[in-house]
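One protein chain omitted, others in place.
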Amino acid sequence: MTQAKKILASGITEAEAIDRAKGGDAEAFEMLYGLHKRRVYSLCLRMTGNTAEAEDLTQEAFLQLYRKIATFRGESAFSTWLHRLAVNVVLMHLRKKGLPEISLDEALEPAQEDGPKKDIGARDNVLAGSIDRVNLERAIESLPPGYRIIFVLHDIEGYEHNEIAEMMGCSIGNSKSQLHKARMKLRDLLKVSRAEKAAKR
Amino acid sequence: MESWNRRAKLAVAVLVGFAAIVASAQTRKEMKFNVGPGASLTISNDFGPVTVHTMAGSQVLAVATLHSDQMEVDQTRSGSRVELFTHALQQRPTGDAARVEFDVTVPPDCNVTVHSSPGPIVIEKVRGDVTADGENANIDVRDVGNGHVHLRTLKGNVTIANVSNGHVEVTSVSGPVKMSDVSGPSVEVNTTNGKISYSGMFSNNGDYVLTTHSGDIEVLLPANASIDVSARSVNGKVENDFPFQPKQHNPFPVTSGRAFAGTSNSGSSGVQLRSFSGTIRVKKQ
Partner (left out) sequence: MTCAEFQRVLPYIIDAGGDAGQEQHLRECAVCADLVADLRYIADQAKLLVPMEDPSPRVWEGLQKSLEREGLVKSAPARRSLLGLPLRDLGWVAAGAAVVVLLAGIFFTRNTTSADQPKTTVAMESPATGPANAEDQQILDTVAQLSPDVRDSYRQGLRDVNTYIQDAERSVKEDPNDQGARQLLMQAYQQKAMLYQMATRSGE
């Protein structure tokens, strides 16, 4: 059992661990890492779709956390603070990589291929009850990066559109529009996946 | 012409006589043991081949053919545990005189252990545990199920066919390992430079780990195989023509031509293919 788990077992709270970490206590750092690593890593992985990048970004997010932990005053939950920090780390990384920012113009003139369906056509079978976790994760991974980021932030991580707009430097309308396109794309991917499965039977 | 006929007849007579002399030097030794369920048989024969097959019943029947009277087969028996050991009486004879061949029949649930340096070793239809090793022995194990299969060789050819529900472990330095329809909770093959070939479904929701230093790994996969596969060659190549679904979480960076990871169908079995400098090929059947 590591020293950090002993601390946890003897009833040290997260708040106490944060205080100790502010004083440079290595075991407190390890405890905080252990408590939050999974969620931070999952966020990084879903947003980047790449294991190596996600690990690097997880490391960077925690490093920034430890650099800034002295400034944490408890105005929000620690996990919320850490989470927002991790999102910023990922977004900064993606911007450096040259991920195109969401354009205001897109909201005004949606691209034809992403536009609403004008053909009514016949009804499709609804998806309800037919999605499993593996297929959904796979489909999310296949999304274009811009759609994937919005979908992960809103539908998985629970950020509101106003928060996303602030983080991404776009309008709330843009955020809603991109989310809708992401969900439409996922709908198509999941229907194709379901049809392929049915064909194999 | 008459002298030629006489010479020919003399030559034939000499040959027949020689064959008779050789045949009479061979000794056939039969050993029978009545055993209970779950019996175990160990044969150590560094002087020739060992073949083991099964027959319903509760008897171990071992037939040893000794090619000279300079060799001996010892037997020890303790309950249902039988051990047969071949050795030279004095100095090890040379050539064929040292040769001893075993042909053994055991009950299907018998656990079988065979050591034979030169081999070949053939074991069929056993439902108990199978252990076989020989430095230069070709080892052939087929139609085995429900048991542990442990095979070791330095440079013999290992062939495993139709093994189901087994815990299979094969270690070979340079001998190739060829598997067809081998499935189990666990299949692990490790070579230094022996080629590893696998043809089959990787079924049974098992864990399959095929590792080599500089040998090649070749996998032939039917379309309905359900596997979660990762393949990596540190300094060699990885080739794949099977339409896997890409994985979200990979155990290592997926570098094109050096590694890939993916799933097919529901990814029931885990398959790891690892080489240091060999080529890994996955082909669709």
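Letters A and B mark the chains in the order given here, with residues in each chain numbered from 1 onward.
The definition used in the following text is that contacts are C-beta pairs under 8 Å (C-beta built on N, C-alpha and C of every residue); 3 or more make two chains touch, one makes a residue touch a chain.
Just so it is clear, the model here is predicted, and its values are computed rather than measured.
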| Where the complex has a chain not shown, which of B:26, B:192 or B:226 is the residue touching it? | B:192
| message | Touch as defined at the start, partner being the missing chain; which of A:77, A:127 or A:192 qualifies? | response | A:127
| task | Tell me where the left-out chain touches subunit A, residue by residue. | result | 24-26, 29-30, 33, 37-39, 41-43, 45, 54-55, 58-59, 62-63, 66-67, 116-118, 120-121, 123-124, 126-128, 131, 133, 136-137, 140, 151, 155-156, 158, 173, 176-177, 179-181, 183-184, 186-187, 190
| query | Given the full complex, what residues of subunit B touch the hidden partner chain? | reply | 46, 115, 117-118, 133, 135-136, 152, 154-155, 171, 173-174, 190-193, 211, 213-214, 232, 234, 249, 251-252, 274, 276-277
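The criterion applied here is as follows: only the chains that are shown with their structure count from here on.
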| field | Whole-Å gap separating subunit A and subunit B, where each centre is the average of the chain's CA atoms | value | 51
| message | Which residues of subunit B touch subunit A once you look at their complex with the stated criterion? | response | 224, 245-246, 248-253, 265, 267
| In their complex, what parts of subunit A are in touch with subunit B? | 45, 49, 51-52, 134, 137-138, 140-141, 200
